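With one protein chain withheld, the remaining protein chains of the complex are depicted in position.
Coming up: chain A.
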Amino acid sequence: MAGAQTHRLDKGGLIDRSASLNFRFDGKTFSGFQGDTLASALIANGVKLVGRSFKYHRPRGILTSGSEEPNALVELRTGARREPNTKATTAELYEGLEAASQNRWPSLRHDVMSVNQLFAPIFVAGFYYKTFMWPAKFWEAIYEPAIRRAAGLGRAAGVADPDHYDKAWAHCDVLIAGSGPAGLAAALAAGRSGARVILCEEDFTLGGRLLSDGGTIDGLPVAEWLSRTLAELAAMPDVRIMTRTTLFGVYDGGTYGAIERVNDHLPSPPEHQVRQRLWRIVARRCVVAAGALERPIVFAGNDTPGVMMASAMRTYIARYAAAPAKRIALFTNNEDGWRTVEAALGAGLQIAAVIDARPDVSAAYRSLASKGGFPVLHGSVSGVEGGKDGVRKIAVSLTGGARAEVEADGLAVSGGWNPAVGLTSYHRGRPKWRDDIAAFVPDGAPPGMVAAGAANGDFGLGACLSQGFAAGAAAAHDAGHNGKAGTAPVADDEAFSLTPLWHVAGKGKAFVDYQHDVTASDIELAQREGFESVEHLKRYTTLGMATDQGKTSNVAGLAIMAAVSGRSIPETGTTIYRPPYVPVAIGAFAGHHRDETFHATRLTPSHHWAAEQGAVFVDTGLWKRAQWYPRAGEKDWLESVTREVKAVRGGVGFCDVSTLGKIDVHGRDAGAFLDRVYINTFSNLAVGKARYGLMLREDGIVYDDGTTSRLAEDHYFLTTTTAKAGLVMQHLEFCRQVLFPELDVQLTSVSDQWAQFSIAGPKTRDLLKEIVDPAEDLSNEGFPFMGAREVALRGGIKARLFRISFSGEMAFEISVPARFGDAMARNLMLAGAPFGVTPYGTEALGVMRVEKGHVAGPELNGTTTAADLGLGKMMSTKKDYIGRVMAGREALVAPDRQVVVGIKPTDKARRLRSGAHIIPKGQIPGPGNDQGYVTSVCFSPTLDQWIGLGLVERGRERIGEVVHAHDPLRGEDYDVELCNPVFYDPDGGRQRG
């Protein structure tokens, strides 16, 4: 049964007491209410110890009530959904929530690693770097394992995330970060002006400080003003309010990143829903009303559970009706801290004392103290007595030197407020120092962005409202909307007076960065060791480098650095601010781009037919291509592929080659254009003919190859490799638009418009006659090798027919509009049945091209020249073309280059593997005598042995030479013979037949 909520206040708060929720923390069951965070529910149950610190394993409690929390990190949920380093202060309570504390063993209360505190001297600033100066053996044996075990945060789930994440775009005129008084006022003004508004609030409830601080706006209690304002905004169709959404980054051109925690407040997302959604929001203007963060004061024992930010304490009291302590002391250096005293007294809690570091306290608060019967001590907190059960006693150094002690079970601390300058500083804007509030305020915000209210250093409620309203109206106006904004909401400003105080000298550890366990003495040490630049300080001490990015620690760290180095705080400066403002799960950035939807999938026109045939598919780029078509009884892929090759060479087969890039080139200068992009000439190609072409990059290296046909005087049909289809189109458009604008030529990508099949084998013509209109002449005279023209099919469909051969057999490629691709495959099977037609996949295609010595991807590898591929003679000397000059460079025409050659093992039974290195026979393999490598291999059914192609130094001059194949990766060494790369039908009689 759940324990009693011993620290729940009897009344008040924005919690639903009718909705009780059970949850577990470290295995113990508690209860809370709807509207609680995990932190507020723990507080309501009197739990003070929630975690152990990073290095020293010190007991830690809850410090804040927001996303800046450095201490109260937990592992939320269990199993595959376990999420480490979740802030208890922002985790919404739900029925059945399970959380566990982190970085402790065997338990939170008895953590053996807390002995680290005894070794504290070795964990000082830069300790990690210093260990590198110790003997290597010591590092490996003792130090590294010890650090790994001792230091750390939560544990990752260790298994795949079962949830889905989404990515979405949104567009608006005015984007607003924060729904406090400034953000709501900005939304009112912008919305009334007619602008499209998006307001992002990271909390699950709108209102910001209005939910905790009370006050009066337009003569109404804030709660009433808030509900009236939200109703007005909800009625505006162009105002979109997004709760549980944190604006985390600012990118170029008015693009913002936001993370929406869609279903993090539930045990698991409902079916078909995502856990989180990553938003990219494009906004003309942005108003940052992200508020300010209260900052701690650094004093000994300031990390004792029960020490809490003053504003957080009043938030827990006022918003959650949960009492962090029953007898509270306040340590403040400013007027605002006193509001916690008012809240605590209002809730019937006891005030032990107020320790105020200022010389004077306002008359109003002085009288509050006398009425409340608690002392006001002028001075500072110099130490805290207590431990894992929380604060017991507070040591005070009084102004003038005397000492005092205060008994309390909670200490509220206010060191002033730091505007949230993250978003405004992400374009390298450097915040500027304002003496009156002793804080950095935004400066140099990205274009279109402005900060308002507390985020701009103006903390008063009245100032927040008027500044927010003005910023919202101006943003709408700048975005072109000039509707009547009406009048700004009005409220009084609270008094604000502050005497800067960053660090109180004292005995014991005084923490600056709670999450990374960086103390004031670490900063002093870093300064003594010469790390005076803030960027060095940060990296040497790791100050501000934890998951909270130093939201509560950075400014105090700078202030201490400034003090020890004798400079002012603005002279010391800030480090560079970088997004994200809060940690964002990698899963959210990936969105649906994981597993089978990692990238788009392209299916060939005959895909579904091939799947029906039981084809095995292979991923080639985005494409799924049929790799082979296994038949019952075949024991492995090799048996299937061998059968397919033999069927083609002995009869007829077909293969879907639609993945090739296809480009229609139209225009009077189409031929001249092709002459400039290919090394060979196309302007003299006869209409009705096809030609193999090779393109270079401008640096002289081969870019792509393919056949291009001339279908009409001013119309060529160009094909590219599958891999380069998009890139060649881009390259050709560059040539056309940027380099050769004088040519009358147009390019149209038609890759997706045509389904293309290769039909190959001695019975190809027999099969084609069944498909093609009988009036078409397919004889060797009527349609000779390298012929290309449009033909009619039986039934009237127009097709493009090309007599080209990749397999070396008598072959055609036929293109039909893509919508007929499926029907074409089925018809080829039907019409080809009498001839034993066999569909073949990319493996058989590859086998036949290797047997034929045709180069492909492994040879067109970005390092080879046309001559390397044995195609040097194609390089025209009569014209300029892309890459011509650079291809003539000395190293690219050197006689000892590695060139394409055939390779076969001397032992016919031996398997050849691609990647094996070629070493001269009789030499010991090494980088000095490495003469190339095997690029492509296959088992050749035709030659009944493994064969391959390779790039080998002077390969063509060494035909017949036996060399050594060295394959250290697979531990193989064997002899191979260099041979003519055209293993099959070297004079080409079959393809011309």
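Methods note: a residue touches a chain if its C-beta (ideal position, glycine included) is under 8 Å from a C-beta of that chain, and two chains touch if they have at least 3 such contacts; residues count from 1.
Heads up, the rule we're going with is that contacts and distances are computed from a predicted model.
**Student:** Using the UniProt record as the reference, specify the protein name of the hidden chain from among "N-methylglutamate dehydrogenase subunit B", "2Fe-2S iron-sulfur cluster binding domain-containing protein", "Heme exporter protein C" or "Cytochrome c oxidase subunit 1".
**Tutor:** Cross-referencing UniProt, the chain left out corresponds to "N-methylglutamate dehydrogenase subunit B".
**Student:** Based on the whole complex, identify which of A:G888, A:G926, A:P968 or A:P986 touches the chain you can't see.
**Tutor:** Checking each option in A:G888, A:G926, A:P968 or A:P986, the one touching the absent chain turns out to be A:G888.
**Student:** Taking the full complex into account, find the residue in A:Y94, A:F204, A:F589 or A:F740 that is in contact with the omitted chain.
**Tutor:** Missing-chain contact among the listed residues: A:F740.
**Student:** Consider the whole complex, including the chain that is not shown, and state which of A:G253, A:G782 or A:G922 touches that chain.
**Tutor:** That would be A:G253, which touches the missing chain.
**Student:** For the chain left off this view, which of A:T6, A:Q730, A:T906 or A:N980 is in contact with it?
**Tutor:** A:Q730
**Student:** Touching the absent chain: which residues on chain A qualify?
**Tutor:** 169, 251-255, 280, 282, 427, 447, 698-699, 726, 729-730, 733-734, 737-742, 879-880, 885-886, 888-889
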